[in-house]
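Here the complex is missing a single protein chain, while all its other protein chains stay put.
Coming up: chain A.
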Amino acid sequence: MANMAVSRIKREFKEVMRSEEIVQCSIKIELINDSWTELRGEIAGPPDTPYEGGKFVLEIKVPETYPFNPPKVRFITKIWHPNISSVTGAICLDILKDNWAAAMTLRTVLLSLQALLAAAEPDDPQDAVVAYQYKDKYQLFLMTAKHWTNIYAGGPHKFTECDSKIQRLKDMGIDEHDARAVLSKENWDLEKATENLFS
């Protein structure tokens, strides 16, 4: 059984390596260990989204029962998206759960994740806070997502206002990422963020 999972992954690995997307640098896949059970994926943020210009790293774990059960995938790169946990990187995507089919591959997973970045589903959220902001304060959501892409994924948009608010909290001894997370959650309201941190 385990052998079937491994031989399948080996073939898939070659498939990704030969794919058009890899030529365009839009997806990438690497081995982590010799047992073929753990891989590292990478997807480029799709154009015309707040993730554009960013590179997002994924942890991919292949279960022994692959391809009958889906691979376990999560974002290692921190990301601000309604269907991805801003804390753990856990992903809410149907094909990684109930709708996985053995005819799918790592390549389809990576492409589906890219599609998820381009089309969020805030009504089926993984991260309720992000989803709320997405629905209620879309402009702030865009800014936050771009800011996170800039900081964690190498995206191009710098927001000095965000940086200076984070600096204010850092000056109070707060860890940089914690400061960013709280400010993002509080819609960049410095007063509320401070209250949240110190109450």
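Quick note on the criterion: a residue touches a chain if its C-beta (ideal position, glycine included) is under 8 Å from a C-beta of that chain, and two chains touch if they have at least 3 such contacts; residues count from 1.
As a working rule, contacts and distances are computed from a predicted model.
Considering only "ATP synthase subunit a", "Trafficking protein particle complex subunit 12", "Ribosomal RNA-processing protein 42" or "ubiquitinyl hydrolase 1", the record for the omitted chain gives "ubiquitinyl hydrolase 1", by its UniProt protein name.
Interface note: of A:C92, A:I151, A:L169 or A:L183, the residue touching the hidden chain in the full complex is A:C92. Remark: the omitted chain is touched by one listed residue; of A:W36, A:W100, A:Y134 or A:W188 this is A:W100. For chain A, the residues touching the chain absent from view are 1, 3-4, 8, 11-12, 15, 67-69, 85-88, 90, 92, 94, 97-105, 108, 126-129, 132, 186-187, 196.
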